[in-house]
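Just one protein chain is left out here, and the rest sit where they should.
Letters are used for the chains, namely A, B and C, taken in the order the chains are written, and counting of residues starts over at 1 for each.
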Amino acid sequence: MERWWIPPLGTWAALLVLTAALAALSRLGPAPALLGLLLLTPTKAWLVLRHFMHLKGEGLLLRVVPAVALGTLLIYLSLLFSDVAFR
Amino acid sequence: MTPPLSLAAGSTDRVFWAWVAVSVFFYAALTATMIAFVLRYRRSRPHRLPASEGSLLLETTWTVVPTVLFLTIFATGWTDYRRMRAVPREALRVLVTGRQWSWGFRYPNGKETSRLYAPLDRPMGLEVTSADVIHGFYIPDFRLKADAVPGRVNRTWFQATREGIYDIQCTVICGVDHSRMVAEAVIVPEAEFRRWYFGGEEAPEPQASQPRGLALLRTHGCLACHSLDGSPSVGPTFQELLGRREQIETPGGLRDIRVDERRIRSAIVDPRHAPVAGYPRVMPAAELGPDDLEPMVGFLKGGP
Amino acid sequence: MNTAVHADAEGTRLGMWLFLVTELVLFGGLFMAYAYQRQLHGAAFHVGGQAMDARLGLTNTAVLITSSLTMALALEAARHGARGLSRAFQGATLALGLAFLAIKAVEWSAKFHHGLRPGHPHLASLPPGEQAFFGLYFTLTGLHGLHVVAGLLVLGGILALGKDRPLVLECGGLYWHLVDIVWIFLLPLFYLAA
Partner (left out) sequence: MSGSYLQAGHGIRSWLLSTDHKRVGILYLALMSGLFLAGAGIGFLMRLVQLYRFQPLITAQTYNALFTLHGVIMIFLFVIPGLPAVFGNFLLPILIGARDVLFPRLNLASFWFFAAGAAVALASLFTGGGPPDTGWSFYAPFSLRTGTNVTLAALGVFLLGFSSMLTGINFIATIHRLRAPGMGFFRMPLFVWSLYATGWVQILATPILAVTLILVMLERLFGVGIFDPARGGDPLLYQHLFWTYSHPAVYIMIVPAMGAISEILPTFAHRPVFGYRAIALSSLAIASVGSLVWGHHMFTSGMSETGDIVFSVLTMLVAVPSAIKVFNWVATLHRGRIDFEPPLLYALTFVFLFAAGGITGVLQGALSVNVHVHDTYWIVGHFHYVMFGGTGFAFLAAGLHWFPKMSGRMYSRRLAFAAWPLLFTGFNLLYGGMLAAGWMGMPRRYFHHLPRYHGIHVWMTVGSWILVAGILLYVAAILRGLLRGARAPANPWGGSTLEWTVPSPPPVENFETVPVITEGPYVFREGS
């Protein structure tokens, strides 16, 4: 019999481990906390998108769509910072 | 139109008109081509010329040329803008506070005014802020604007190149009297400004000598009862006075006249004689020497 | 009236993803506000973060991640024909979602108790940066909470009405996972900011 429940459990475990790592990092001080925020959080989001939301198996179009959204947000943020970061 | 009256303004205007000229050129060429094509290629004038579906050369040209043109426009605008943002070190810095619905000015030595006094040909720094909502501090004749934002200070400066009184207007909608949130910038020679600035509390307010007639009307209190903008008040407005039809009360009854220079003069010197009908008879006679009377009459003749 | 044309599965999925894009950007706007304020008030955000209960935040993260797991399993089960099992997993997802909301309610009421709610004089007496921090905290977690509620309504509806075809479950699941992703970002921004 196919063991279809294994992959989701793996993703779930990875997410929990990453969360624990994030919590541990943020206790070490502001710099590691920021690092965790910038590295681990997107990794977690990526895991959810790829496995739980099945982007892994989707066609090109469906993978481009969320990428466009995230890219747009990044650009919005950087333009916003062209103001606030230089006040 | 309105001449530029500060250092920055001259430059802003040159940049603006230069690009207007360039744009009008392109625009006219474009429109002419469009009209010419429509006339030439009407169905009623048949032709067998093949129509092109595209041309890399042409399309590249009209991508590159506008890009270069637009970026040049940016560059010229930025050059002047950088200067506007860089307040010279030696500038006097006035704190400008907008509030619903008036402007207040505070000088470094503590003097507080409701008009902005500034010396001629000297840099004047402005630190613009607001006590409530956002306002916009705008002197059109100087091509100068800075938003007054609560919780922060925006800096700009100007250097006026002509004496006079200039309108300050609020440009950001701030409530019911947004359009009444106007004030004046009074530009006077440096010596006069210093006399006032260093003269303690009692020093007389500087008066711009241009137009002097207007300054005199103000000091003599005429404007308390006569408006300049046509709005009704205790007495008739000064707006478009010369040549206006009025009904006056003479000993012989009501009479229609057309206001001329003689009438203006006599109304100032001897207001009880033949006043305009329909207004209370409250105007005092003024004791004026010709030095004062003539500029006043001159102003009223050509006034707003 | 004419009969509606029915979108194929691929089209439905595309439509769903486009909708998720709007949700992403919606929260993206709030993250922009957060980033902006934090840039201007870094220190105050640090202080504000100290008032947060990281344990509650982490617990809730675990709860929500687990609910994502059960949701994914519900879909897989349905795809493999195990409808009963699928429905059980759907039920588990709903329960976990409710648990998340309950923990959130505990947390909010503690904040309310300490006068950290908008409009309270105590909050108004704090420095501007901290006021901004709590303003954003309530807005972001509140809006996220509303999305959890909406997700529960949708998933509950699917379960109650017996509409748990794989395609429907998949779309409901996509929404639920998106809500999870948003939370994944909220955790370090507020609870681990100190």
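Here is the rule we go by: a residue touches a chain if its C-beta (ideal position, glycine included) is under 8 Å from a C-beta of that chain, and two chains touch if they have at least 3 such contacts.
It should be emphasised that the depicted structure is a prediction, and the values quoted were computed from it without experimental measurement.
Asker: Of the chains you can see, which ones touch the chain that is left out?
Answerer: Hidden chain contacts in the full assembly come out as A, B, C.
Asker: In the whole complex, not just what's shown, which of B:L7, B:L120 or B:L144 touches the removed chain?
Answerer: Selected residue, touching the omitted chain: B:L144.
Asker: What residues on chain C make contact with the chain left out of this view?
Answerer: Missing-chain contacts on chain C: residues 1-2, 4-5, 7-8, 10-11, 14-15, 18-19, 21-30, 32-33, 36-37, 40, 118-119, 124, 126-132, 134-136, 138-139, 143.
Asker: So which bits of chain A touch the chain we can't see?
Answerer: Looking at chain A, the ones touching the missing chain are residues 61, 68-69, 72, 75-76, 79-80, 82-87.
Asker: Can you name the residues of chain B that touch the chain not displayed here?
Answerer: 1-2, 8-9, 11-12, 15-16, 19-20, 23, 27, 30-31, 33-34, 37-38, 41-43, 46-47, 49-55, 58-59, 62-63, 66-67, 70-71, 73-74, 76-82, 84-85, 132-134, 136, 138, 140-141, 143-147, 149-152, 154, 167, 169-180, 182, 228-230, 239, 304
One rule holds in what follows: only the chains that are shown with their structure count from here on.
Asker: Which positions in chain B are in touch with at least two other chains?
Answerer: Where chain B is concerned, no single residue meets two or more other chains.
Asker: Do you know which chain A residues sit against two or more other chains?
Answerer: none
Asker: Under the stated contact criterion, what part of chain A meets chain C in this complex?
Answerer: Chain A residues touching chain C: 2, 4-5, 8-9, 11-12, 15-16, 19, 22-23, 26, 30, 33, 36-37, 40-41, 44-45, 48-49, 51-54, 58-59, 61-62, 65-66, 68-70, 72-73, 76-77, 80-81, 84-85, 87.
Asker: Could you list, by residue number, the parts of chain C that touch chain A in their complex?
Answerer: Those in contact with chain A are residues 10, 13-14, 17-18, 20-21, 24-25, 28, 31-32, 35-36, 39-40, 46, 54, 58, 61-62, 65-66, 68-69, 71-73, 76-77, 79-80, 170, 173-174, 177-178, 180-181, 184-185, 187-189, 192-193.
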